[in-house]
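A single protein chain has been removed from this complex, and every other one stays in its place.
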Amino acid sequence: MKLEASARQTAQAVPNRIESWAKVTGQALYADDIEWPNMAYGCLVRSPQAHARILGVDLAAARSMPGVLAAIEGPGSSAPYGIMPSNQDEHALAVDKVTYLGEPVAAIAAESFRQAYAAARAVRVEYEALSPVLKAGAPEKSLPQVREESETGNLHKAVDLEFGDVATGLQTASYRREDRLFYQGNNHVALEPHAVTAFWQPNGQIVVQSATQVPHYVQRSLAKALGVPEHLVRVMVPTLGGGFGGKSELFPHEVAAALLSRRCGRPVRITLSREDVFYTHRGRHPVAMKVETGFDAESRIQAMSFESVLDGGAYGSYGIASTYYTGALQPTTYRMGAYRFHGERWYTTKPPCGPKRGHGTTQPRALLEVHMDRVARDLGLDPIELRRKNLQPAYSVTVNQLDITTSGLAACLDAVERMSSWKERRGRLPYGQGLGFACSSYLSGAGLPIYWNPLPHSGVRIAVNRDGGVHVACGLTDIGQGANTVLAVLAAKALGVCLERVQLTTQDTATTPVDLGSYSSRVTMMAGNALLAAAQHMLSLLTEAAAHHWEVPAEAVARDGEDFCVDGGGQRAGWTEVVRWAEAELGPLAASGGYTPAPPRGRHKGSGVGPSPAYSFSACVAEVAVDDLDGRVQVKRLYVAHDPGTPLNPQSVEGQIRGGAVMGLGEALMEAQAFNPDGRHRGPHLLGYRIPTILDVPEIEVAVVGEPDPNGPMGAKEAGQGPLNPVIPAVLNAVREAIGVDLSETPLTPDRVLRALERRRREEAR
Amino acid sequence: MMPLRPLAVVTPRGEEELLRSLAVEGAVPLGGGSDLIPGLSWELASGDALVSLAGVPALRRTDALADGSVCLGAAVTLAEVARHPLILGAYPALADAARAVGSWELRAQGTIGGNVCLATRCRFRNQPPLWRDALQTCYQSGGDVCHAAPASRTCVAILSGDTVPALAALGAQLEIWGHAARRLPIEDFYSGDGAHHISLAKGELLAAIHLPADPPTAAFRKWRARESIDFPEANAAVSAVWREGAWRAPRVFVSAVGPAPVRVVAAEALLDGADWSEDLLRAAGELARKAVHPYDNGQLNVAGRQIAVRGLVARALGDLQNARRERGL
Partner (left out) sequence: MPESVLRLIVNGRPQQLVAADEMTLLEVVRDRLHLHGTKDGCAAGSCGSCTLWVDGVPRLACVTLAKTVQDCEIVTIEGLAGWWGKQHAADAAELHPLQAAFAEQGAVQCGFCTPGMVMGGAALLRDTPSPSRAQIQEALSGHLCRCTGYEQIIRAVQAAGRRMLDEA
């Protein structure tokens, strides 16, 4: 059996992944697979306390153990850092207190991992225990402060936005309703645990090979943490085994590996265990939310007020952005006269929360869509009809100043309505079965970078060699979503060559122009546009070289397949030949391009969160059966429609939609990053934190709708995150339909459903 | 990864060598290791010498004996149990229970003996070492407190083997080897103390499981978080004999709700010889729910686990009815 060799694919037949061959044969190298000569192994010493003052760290016993090369502790080891410029609150190794169980306190390097692990277990740390802080939004004075930096007590950040007059809008409404939901936090569970190898070379350069989605930010933050200029740090990313937002900033193990390497003069590898990943976390925030909406007599949204209280965990991470995001995208699906948002993020003594697929928009979307369903019920309207009355149209500006370009939202509604036979079946299913609907939208890249600067968000450099090969360099990171494939395919299409000519260098800060990283679904949009700019530049060099050679005007030069020719003139030359003419004339051929999104329209504080060059849209109908006796919510089928703009790689788009939907299903039904009252994680392993297996997943019908977006490269928007969002509320709404019980907390585990049914049974008996 | 601390692996080839190896201080039987190996790496289990049972032919056999009973060697894998014609033919509920364990690979590796002897589980103990480092040592780890049941004087960790209730409902007997061989009904094997949950003396091992000739009709049901991989949060098996137009001698066992399987005598009395209407089955389920007293040391919430027992038992009884109808009785 031969692969339809990807090398032989043309630009027309898009392969799923240009690197699949390596992944199916075991040849793909992930961060923990690469062996460096003379490599040592590191292990972090983590706190067994959720909240405690560090009285002393005793490394002596560990240092004398066999094979130990270096042992370090927090004080003096590194400078504070943090992904948000205003939130530099992290230390690689805790300095005077620990604020979650699992926080790194010290680090060991040894000849083998076994030795490093044994030595790490032998480190003695003396703690003075403090009370854990587990609840967000509790301004009790008696609770100890988690971070000194916080605004008041443990409040990390409070934000308020108002557009239009919400008070009046609510007062004058002909109907209004308030709803609440607690959305549980959850982890990314990328199947590959984080891993890094760092080598502080004797020449002062620090080479880091890490499983990260954001090599550029890791380079920046690591330089800061280590106190060295950025150009001395090189971050390379090997094949990445999934990210979903969980590998989106600098982590303690990355800093520790560099520090240990400096101590022992050898490359140091640190690989996290699955348990470590749950402590490192940065997953979806638990959010308690409240929404109140006033409708006019035509059932149109007159005003909406939305409040969210985020449980941030022990550090800032992306938290400020996350907080704004819980209020940013409600208006991208629904037009409303006035909108108010109040958000708060609180520090607690739990692993820090951060961005996960759908960053900050998933939780509010769940409440908003449940709310819309309840409104429809009150008003006696079909839930989809109520949405139709309120859709934010294409090419419009939302109440919170976001520019919408293309919108396939209405088409998404139509598609899932049709696929699910909604009209024929909804409300006619027997007790225990139900159909539920929800829709949503997401960004195709954040409009502003994390730290302010006027530089491109993504850069691409194309070199064409005299062998006819095309070399594309870009800092983007393929986290498994297929970014490399999209880049190669776009390059081939844009230059009019077959895919086999294209070679990529990506995810390496030393050899590629900066791309900000794989987050906020920005890669296709931004790297894609940068690539098109670079390719256009390169093509004009070649076209002009051909024109010179043939002594015709450049406009006369046309393409026929890979060849260059002159229309009607009989001149024709192959790609490589023209490349050689151009190189002879101009020297080695290179062209570059960058992409910077248009500045956002809004000027208010917080206006940086929400703008995007384009928005994707999604809708979902979930069909569920709820078992009265065992409480299991069986999702029988999902119907998902998504508008990704032009699907540049249709198979990959389908894969993203399915993968996102199933991740959403996990959040709806089973996943919980939850804690015992003493601050211990309920189960930092895959039996305590459960993600869907192949037997938990229903058949999913997928529809891709929409049209090319003028801002997207060849019209593309995004598919990586958006399709997750509507699945959760669609399931919640379907369960309500099936059993008539409103559940106010995720996930809908069978024990929770059973208890709710039992409660109702008792109430009915009374 | 959390590496195992140094230990020896012993691989006896015959019965004598096996018993000799097990008599050594610190020796522990090793079935498929699917529970013991993760337990060792999390410092939950101890053992200086793991004595592998896989190389002892007598423990790997499934034999139909002359009296019509079946003898299942302790080292037979769950995958083999689930597909063996003798089991599928006469003891399908056991095959169902074996198939409900873990996943495909775990069943290819895990043995029936290991499943019966499986360490009890608890949310306050089955955690990686760091998680427990600053937590007071509980009974099962040699301390004097229970985090799951602070008022309890013993460990209430959960017996989590899926085949246990099925074997109990079928009336299976365990054959123990040691200084002297002995046999006992499986329900007498479990002490009720989660820290020392099976009655095996030092040097003893479970050698075989005897399934009775002319077994009753039986059914097994499991309740867990996902459709695969997860341990039971509650499971149940029932059996009865269809005689003279009615179900007789019912046996109702609920497990994974405490350190030992619970026999629901009240439900058995209700069911014996009665007309098994839907309502009766629900009532039997309700009696089972009342008979079990789980603690909040499973993955799913304790109230839910208790309520689920009602449905498990009612459904398992319904399965017996269906089996009877299928056989045209």
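We call the chains A and B, going by the order they appear; numbering starts again at 1 in every chain.
We adopt the following convention: a residue touches a chain if its C-beta (ideal position, glycine included) is under 8 Å from a C-beta of that chain, and two chains touch if they have at least 3 such contacts.
From a predicted model like this one, the values you see are computed outputs, not experimental measurements.
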item	value
Which of B:S21, B:S34, B:T62 or B:N235 contacts the chain that the document leaves out	B:S34
Per the touch definition above, residue among A:S305, A:Q481 or A:S592 touching the missing chain	A:Q481
Hidden partner chain, touching residue among B:V9, B:A213 or B:V265	B:V9
Residue among A:V98, A:A190 or A:A527 that touches the chain left out of view	A:A190
Touching the absent chain when the full complex is considered, from A:C353, A:L402, A:A573 or A:I700	A:I700
Interface with the undisplayed chain - residues on subunit A	1-4, 6, 15-17, 19-30, 32-33, 35, 113, 188-193, 239-242, 244, 273-274, 479-482, 651-652, 654-655, 658-663, 685-687, 691, 693-695, 697, 699-700
Absent-chain interface as seen on subunit B, which is shown	1-9, 11, 30, 33-34, 37-38, 40-42, 50, 52, 54, 102-106, 108-109, 227-229
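Methods note: only the chains that are shown with their structure count from here on.
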item	value
Interfacial residue positions of subunit A with respect to subunit B in the complex	46, 48-49, 101-102, 113-114, 117, 121, 127, 129, 271, 273, 275, 627-631, 670, 678, 680-688, 690, 692-696, 749-752, 754-755, 758
Residue ranges of subunit B in contact with subunit A within the complex	1-3, 103, 123, 126-135, 223, 225-231, 233, 299-301, 303-305, 307-308, 310-312, 314-315
